[in-house]
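If you scroll down you'll find the structure; I have some questions about it.
Only a single protein chain was left out; the remaining protein chains are all shown in position.
Just so it is clear, A, B and C label the chains in written order, and each chain counts residues from 1 on its own.
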């Protein structure tokens, strides 16, 4: 690769060394904001220069407004946190009206995370968003409770996961990313099912289900009893799943779970991720994502390599 | 409960307040050493007063000696660690000869953790140990790779898990504890299967599969690629599973995963565990187990309660 | 969506750190020039540990601002109780150390007001500090507020020196009578409340509810400052939700909750306390 070094130094976050392509879209760099941890972008205004990111995955959007769970919704755990937000969101119409234009103007790539309680709800929100300008891809959060199947998540059953992806595929031509839940025996089964159903990429991992007991009250601390574990604590599990899925599917992987540094992001990339997302770490240090981009750039420069060349290298042989 | 307070103060670790019964055996207190983190007990000689524990679960023992995995076998992770020991052990005969008499003499209760690569190997080691004096219970580690089924763990499939327990049940009259792996979609399925197969209790959780990449070498850090995640990082996941299994089965639960304090142990007990095991924390602070016993005693005294009365209270209604 | 973009991340330096009571400390830091807009009721998120444990920042109200001892610029104070690992870490920091903060965050108290109601400040325990900053501002604008302060015991009292510097004479109550009157601070309030007051309150939830009820009987405006566990502090994670009192106009499900970090921490009492349910 020939690169004009001086020019590049000034615009490192969009250096060709960092470019990555994914589900039919090209990202200026591989670092995304993870869904649900960056709101609709504007909330971090003043704290994060979103123009330097690869893109933003929005908070989950449903066709109708969802109220979310009763508080308490948060708890801190060793090197991590539990959340039970319950996918509170204003609904697709309000999202499109209130947030989409800012996102489309400010951010290099807009990935809208979509949620539903039935296959019909997933299709409805996808069809609605398909008609809106400014969206680069949809990320289907299949970890939502499937209310027709007694609340077990769509993402824990290969058939249900495939059914959601197929239904959404039918109503939109946007690139589709299936966001997988780690709460399964064999994540490669789910990954293969969504690949066969037409997903252009997979995102993993979503949070691991956990809980905490409030010893004083002798009751679960979260009103919802269970919450999703995220943050550095889960990174080894996330990396393992990225590694496994890389060996099982051909579609690109967006890796996430506990990333706080470029060093962490490199591990995901070497395990097989073409892009990464930073979630909980943003709460601690809003500038984490931009620091990760810079760190990846420095690494590529020092090591005379590029993100594209690093994807999956830890597997040794060719993919 | 009437208790002679003065007498009790001198022998707090065997206060009636702490007594717990489990799989047909009564423990002086509910704190066990977790399998694989306390060797065969003697290794911690001088560092831990084992007479003050509820008991010890030994490192996994197989019928033949197992060499274990190539190094590196360990890595540290945020608030936790990965291990890929590969169940190295000297085999049942050497175990019985070299370690059992010390264990039987020194420790209040001896739980021998058993492992195998086939159902026959599990039966063989159980039958062998059944004839030895000094063993209070067997803990069947069903997370071992099932070599007849391509290496997937016995513990991830309800049928395979039940088959192991049934086979072991046939060859021994010792109390049987099935040790469950968390790497499953629905742990209650496995718990119900082993309960139906004749397990007297369940232990959970074993480690969560994870990995780390050595960025310098661009290869997995552990020679075995994958390792088991343990330590405080996993505690919310462990607690959630204890909670779920408590609602699904009638047999007692031994809870573990990330316990470092009496406060942590109380969370497990309130979630439904009749006993707890401390694993990785012992590496950091060998006196953790004894501190936990003392902390539980103080809590019971202050709150005028007992361990037996606290089991499962966080569920609210009666079990 | 219009967003208040004053909030920034700053590395600031500790100017002083002293113990006020057995478990309460006062931390003063340089006020970054980017935080000059910080107003009473607003808060900062402090990174308490260089390691990943504890992982999240901790929210603390700004207790007051004052000229820096160096003569250049200002400093701000945070008064906090050591309750867990995060505050234990904070306690270990020394003057000269750097701290990473995000601020100013949230919506503070409404001051100055458009009407000429007489302000009454009612604080309980560590609810007193944010009201000090409000009292500072009121005095600076020529209004001396009434100040009611409740503590569990005399040795838990904080902020009284600052109030006397300001010329504010607080009415104090303690649970055990070891300072001021014995009982709850809300028992000292005149009943019924004079109709020309406006009330600002911060403290434990039962106290705030009692204060809000009292205000309601007199139909006087009441602002309360709430707390909740927070992750982001900026309205992004939706973690600090609090049930809204659901006035009719809020017909959409998604408005069932307010966010303490962004819509608050200061709310008009009727936004968050539903008395009619």
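The working rule: contacts are C-beta pairs under 8 Å (C-beta built on N, C-alpha and C of every residue); 3 or more make two chains touch, one makes a residue touch a chain.
No experiment lies behind these values; they were computed from the predicted model shown.
A.B. asks: Which displayed chains make contact with the chain that has been left out?
C.D. replies: In the entire complex, chains touched by the missing one are A, B, C.
A.B. asks: Write down which of B:88, B:189 or B:305 is the residue touching the left-out chain.
C.D. replies: Touching the chain that is not displayed is residue B:88.
A.B. asks: Identify the residues of chain A touching the omitted chain, counting contacts across the whole complex.
C.D. replies: 78-79
A.B. asks: Touching residues of chain C against the unshown chain: what are they?
C.D. replies: 49, 51-54, 85, 89
A.B. asks: Go through chain B and note every residue touching the omitted chain.
C.D. replies: 36-40, 42-47, 59, 64-68, 70-76, 78-81, 83, 85, 88-91, 94, 98-99, 102, 231-232, 260, 280, 282-287
Criterion: only the chains that are shown with their structure count from here on.
A.B. asks: When you take the mean of every protein CA atom shown, which chain's own CA mean is nearest to it?
C.D. replies: Nearest to the common C-alpha centre lies chain A.
A.B. asks: With respect to inter-chain C-beta contacts, which pair, A-C or B-C, contains the greater number?
C.D. replies: Looking at A-C and B-C side by side, A-C shows more C-beta contacts.
A.B. asks: Could you put a whole-Å number on the gap between the CA centroids of chain A and chain C?
C.D. replies: The answer is 35 Å.
A.B. asks: Multi-chain contacts in chain A: which residues touch at least two other chains?
C.D. replies: As it turns out, chain A has residues touching two or more other chains at 78-80, 231-232.
A.B. asks: Show the residues in chain C shared as contacts by 2 or more other chains, in ascending order.
C.D. replies: Within chain C, the residues that touch at least two other chains are 52-53.
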